[in-house]
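All protein chains of the complex are present and in place, except for one that has been dropped.
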Amino acid sequence: MSTLGEVNLSSYLPLMVVVLMAATFAAINIVGTLLIGPKRPGKTKGLTYESGMNPVGTARKRFNVRFYLIAMVFLVFDVEIVFLYPWAATYPNLAMSDPDRVIWFWRILFFLFTTVVAYVYGYRKGVFRFD
Amino acid sequence: MSATLLVILTLLPLAGAAVLALRPEGQARTVALWTTLLALGAAGVAMVQFRWDHGADMQGVGRLEWAPSLGLSLSVGADSVAMLLIGLTALLGPICVYASFTAIEHRRRTYYGWLLVLQSAMTGVFCARDLVLFYTCFEFTLVPMYILISLYGSTNRKKAATKFFLYTFTGSVLTLAGLLFVVWFNATQLVPTDGPGAGKWTFDIGALQHAAVRMSSGQQAWVLAAMMAGFAVKVPLFPLHTWLPLAHTEAPTAGSVILAGVLLKLGTYGMYRFVLPFVPSAVVEYAPFLAVLCIMGIVYAGLICWVQEDVKKLVAYSSVSHLGFCILGMVALNQIGLAGSVLYMVNHGLSTGALFLLIGMMYERYHTRSMREVGGLAAKMPIWATFMVFFAMASVALPGLNGFVSEFMCLMGAFQADSEFVRAGQVGATRGVLGPVYAAVAGTGIIVAAMYLLMMVGKMCFGPLREPHAHHAHESHAPPVLPPDLSAREIVILLPLAALCLVLGLYPRPVLQTLEAPTTRAVDWVWEHAGVRGAPLAPQGGRP
Partner (left out) sequence: MIERLSLLYPEIVLFLGACLVMVIGLSPKREVRSLCGFASAGSLLIAGLLAINTSAGNTTPLPGLLPYVKAILAGVGLLLVLLLSGVVDRRDEEEIAAGRRAFSAMRSNRAEFHAFFLFSLMGAMLCATADDLIWLFLALELTSLPTYVMVAVSTRGTRAQEAGVKYFFLGALGAGIFLYGFALLYGGTGSTNLAQIARELARQGAAGDINPIAMAGLMLAVVGVSFKIAAVPMHFYTPDVYQGAAAPVSAMLAFVPKTAGFVTILTLVSCAGWSYGFVDGRDVYGAGFALPAELRIALWVIAALTMTVGNVMAVLQTSIKRMLGYSSVAHSGYMLVGVLAGAAAGEESGYSFAQSGVAAVLFYLLVYGVGNLGAFAVLASMERRNPDGELVEADEFGDVRGLCRSSPLAGWTMVLSALSLLGLPPLLGFFGKFGLFSAGIAAGDYALVVILGLNSAIAAFYYLRLVAVSLLDEPQGSTYAPTTILARPLAGAVSALGVIVLIAFAEPLMQAATKAGRVAPMTLGVSPEGVRRAQTTELPEPGTGDRGAPSGAPAPEGEHDGAGH
């Protein structure tokens, strides 16, 4: 057990180096383009970047609520993968005799159950119906 | 007398209220009257069975565990002081119900139901031997009274009811804090060898009494202050009395009677039961201070009475003045003063209660309480005037009537209570911290009382007949037919009170005899535990 006052900060040195490197890289890029980049301003260049499309209308345009629903359903599956992958990667490493093995198995099943419930809920809510 | 009887006495009105709630509106009066009469009968049985010659002992003691976690139990018992007040409560019950027969015309069930609940709570206060039971009943009296005033009172009733509730509730919350401190002290600062119940979380009044006297004098002073915050409001003692005139004036007749007759006695009884035995050393120390407050109340309230034009307010202020005598006798800390004080509680209940009844009867006929509008009623209502003069005299403390005995004893107690005189070997002096000066100043209160009460009698009963204009009298909807003078019902209401006033005035000996033992014990307890101030005095100390 250690408190903040007692922690040996030197063990965080590599982290500091990484942070410094990242900051320096960003700074160099920004300052470099400012200094050496050619500057040819134009109307199109001044526009908001919208994935290559011309920005028309108000920025507060309403999207169909279905987009959000789909985004959320996507999240359900995305998060599922995020958890499933590391689980699958580590589970085989547990020894067969390890008593925790059963728990880890049931835990992931429980997790899958929750995603199934989320799926059923989404289905009933009509997320997958495009009419 | 058994504990069962006390419990029955307490619960009977409550049961009556429950029955009443289930019966139709029309039967409310009958049910209420029978319930209170039954309770009066039960109280009669209890008083017959009570062994008055052992007045200092708790009788009818019973105990039922309730919530041991909090140390709560339902524990009852009564000594002769409590028994007298129980009797007073039971007596005023049917009187109040019967007196309301014509006055209350709407929402009768609510009215009589709460009246009965109130009686239950008041009886519970006097029966309780457990702090929490005591406090529960003590607090619960507020609700029925609040409702009675704010529903059935006169013009300003809402304000009066709220003021009454807030004053008394604020005070008694502090009382609770003080009492809880004693409980805590008993539970944690003492060990079982210190006495019965010590070192345990208990609310038994008897056990706490032994524990409380072990508190340091500083602690006792704070506990005294906390307790008095509640009891002094209830009594009411001088600077805290301002709720009383308003509440009395606005309350319906029966409400005023109960307020004056019993509710104010909850404060004095609380002082007798808790302040004296719990914090003797602080009482001895602060008795002069309390006495000064009493005297200020006696004189100041008396002077206010003098200028009142509202007759009900006059009687209300006279209560403040009278109860000053009662507390003065108590803080004299000798037997005669304390006995006088207890007797005063009963006497004040009888005579002031009767005065409120009389004013109520007059009000029902004329719908005004102003002495400017009504007067000289002896010409029209001779019976009423007779009773009025009689009870006013009882209130003035005319020798031969009850008020005299108790007022005299209270003043006597204050007069004798001077330890200096004992040291000087004066005959009849008792140890105490007051003395002739206190008694003399308080004595002027008697003169003031005579002035304002005689003035009231003079204006109300004698002189040329004055009646309010006809339209004033009939402005309310079709008044019930009342005879010009008192009806038989009203005479029946007043007669028992008048009889008791006379009996207690002419032959108070039995009551004083039974009060001797408990008051002696209480006074001895105080001086025994008063610390340095209670140290034995030199030559011939003792009671007269």
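Order of writing sets the chain letters: A and B. Residues in each chain are counted from 1.
As a convention for this text, a residue touches a chain if its C-beta (ideal position, glycine included) is under 8 Å from a C-beta of that chain, and two chains touch if they have at least 3 such contacts.
None of these values were measured; they are calculated from a predicted model.
Summary of contacts with the chain left out: across B:A15, B:A103, B:A187 or B:I383, the touching residue is B:A187.
Within the set B:V19, B:A42 or B:V143, the residue that contacts the chain not displayed is B:V143.
Although one chain is not displayed, subunit B still touches it through residues 66-71, 132, 135-136, 139-140, 142-143, 146-147, 150-151, 158, 161-162, 165-166, 169-170, 173-174, 176-177, 180-181, 183-184, 187-188, 199-201, 222. Mapped onto subunit A, the footprint of the missing chain covers residues 1-5, 99-100, 103, 114, 117, 120-121, 124-126.
Basically, only the chains that are shown with their structure count from here on.
Centre-to-centre separation between subunit A and subunit B, using Cα means, comes to 78 Å.
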